[in-house]
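Okay, handing you the structure first.
Of the protein chains in this complex, all but one are displayed in their positions.
Entry: chain A
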Amino acid sequence: MTETIARAIDRSHMQVSDEVAIQIVQMNKWYGTFHVLRDINMTVNRGERIVICGPSGSGKSTLIRCINRLEEHQAGQIVVDGTELTSDLKNIDKVRSEVGMVFQHFNLFPHLTILENCTLAPIWVRKTPKKEAEEIAMHYLRKVKIPEQANKYPGQLSGGQQQRVAIARSLCMKPRIMLFDEPTSALDPEMIKEVLDTMIELAEEGMTMLCVTHEMGFAQAVANRVIFMDQGQIVEQNEPREFFNNPKSERTKLFLSQILGH
């Protein structure tokens, strides 16, 4: 799907700094007795854009859900922005308000308008005054190019529009890291582009991004690192050109031949 990203990408702000944003050390996770994540080690620097891919059930969603503690890990260490994730609720809430997340099924709040969806967390978590929160929300809605929908309800919007609202909603919390969990998998082909464009724009501004996706065009255009996972392990990681043109492991080669085969 390389052709979906036709325009030239401005890489001037996409600098990777030495500052560590996320550090994962020897992390393991089980669902009951099933070992979903095995010995995950990974460092993400500020400004990095990482695409995680792999077959279904390989644990890629679980991995990024561990980063904001939607899933609990049982062994190892996850440090986000200098805060270690433990069962301490204060730390968890702190990390969650710094890390934005976009879901496959958008998960907008259907009983609130688009604007209310965007202002809810700033008002209640950040204690931003309502007026200011609305200004911030409108700023990000303009950025994702749907300010005119502000007073509609999520059910009245198309899938692509809903996903862009979901991105704006996360951005309203001014996160330092954004997690994307298959943001385009539930969308019609016509709408994938508008969401990817929004994500590319975000990358151009230097946002630290972790993205689980099968959009290999997006990975080639934006990512500075691609991670391939299988059976709960990181099998291969490399910068995109090398990863796609010269994969090392047999498992990666098989996977790439299957998704790029036609």
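In this section, a contact is a pair of C-beta atoms (placed from the backbone, for glycine too) under 8 Å apart; a residue touches a chain by one contact, two chains touch by 3 or more; residues count from 1.
As a convention for this text, contacts and distances are computed from a predicted model.
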Chain left out of the displayed complex - its UniProt protein name, from "TlpA family protein disulfide reductase", "Amino acid ABC transporter permease", "Serine protease" or "Methylmalonyl-CoA mutase": "Amino acid ABC transporter permease"
Per the touch definition above, residue among A:Val36, A:Ile78, A:Leu108 or A:Leu187 touching the missing chain: A:Leu108
Residue of A:Val20, A:Val79 or A:Leu120 touching the missing chain in the full complex: A:Leu120
Given A:Leu70, A:Met138, A:Ile200 or A:Leu256, the one touching the chain that is not displayed: A:Leu70
Residues in chain A touching the chain absent from view: 68, 70, 89, 93-94, 96-97, 99-101, 103, 105-111, 120-121, 124-125, 153, 155-156, 169-170, 173
